[in-house]
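The other protein chains are all here in position, but one chain of the complex has been omitted.
When the chains are written out, they are named A and B in that same order, and each has its own residue count from 1.
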Amino acid sequence: MWDIGVDVVEVQRFRALDYGENTEFYNRVFTPREIEYCLSFKNPAQHFAATYAGKESVYKAINSRIDIELHRIEIVRDRNAPKVNLMMEDCGGPEKTDSPPQIKVSLSHTSSYAVAFALAVFEDPEQARSIK
Amino acid sequence: MWDIGVDVVEVQRFRALDYGENTEFYNRVFTPREIEYCLSFKNPAQHFAATYAGKESVYKAINSRIDIELHRIEIVRDRNAPKVNLMMEDCGGPEKTDSPPQIKVSLSHTSSYAVAFALAVFEDPEQARSIK
Partner (left out) sequence: MWDIGVDVVEVQRFRALDYGENTEFYNRVFTPREIEYCLSFKNPAQHFAATYAGKESVYKAINSRIDIELHRIEIVRDRNAPKVNLMMEDCGGPEKTDSPPQIKVSLSHTSSYAVAFALAVFEDPEQARSIK
């Protein structure tokens, strides 16, 4: 079983939300590591927009199987390619999360728009058994 | 065998085509269910654009295998996640359509752009047999 997610975000939405004046919003949506990463750039809004689009695209790709909030989907920058980190302590039951999905996300942005795409592949234990 | 499709559409294209004055165009491209869904919003153009992008992305993902017209690819909203409904009565021969593909589509839009992505997986009967 697999699923996909796409998200497009206007950079302007984040440009209009200064971090210093909207810290509470940022803390509710982003993880400390994401915030630190985005603020390390001269134009954080583009990176907040891309990170947000990444989170949303992953959410769309997994939410039929995993009940998780946006701030528990972390987009981690590993050199160039972004990685997805699901902080799943209390999301869904074991029947949902015992074999975590393989998730890839890709991000891109211009000065005006950020686009993200995610693909999640859930290993079906039933089928895996019938193949081996 | 699998294939993908992406489509980006300017919302303005649909904003410029008022439904009341262009009903024929809409009926040629969209299904009654799609039209009803999009018109249920205050800003139908964004939803027509997203639906159109969805149809186009699915078309691109399947047209190497299935010969189908755009108005036969229906994007159905099932709570949040869109579903794809292929109305295939007379499309392609049985050799093409006897095992319908698994298709996922994801949509996203801003007030200016709609983006859609589709992934189609065609089960290869030959290979399926060799695995089981």
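Following the convention adopted for this analysis, a residue touches a chain if its C-beta (ideal position, glycine included) is under 8 Å from a C-beta of that chain, and two chains touch if they have at least 3 such contacts.
This one's a predicted model, so the numbers in the text were calculated from it and none came from an experiment.
Participant: Need a quick check: the contact residues on chain A for the chain that isn't drawn.
Facilitator: Residues in contact with the chain left out: 80-81, 104-119, 121, 131-132.
Participant: Contact with the hidden chain only, please: which chain B residues?
Facilitator: Spelled out for chain B, the touching residues are 2-10, 56-57, 60-61, 63-64, 113, 115, 117, 119, 130-131.
By definition in this document, only the chains that are shown with their structure count from here on.
Participant: Determine the centre-to-centre distance between chain A and chain B, using the mean Cα coordinates as centres, and give it in whole Å.
Facilitator: So the centre of chain A lies 25 Å away from the centre of chain B.
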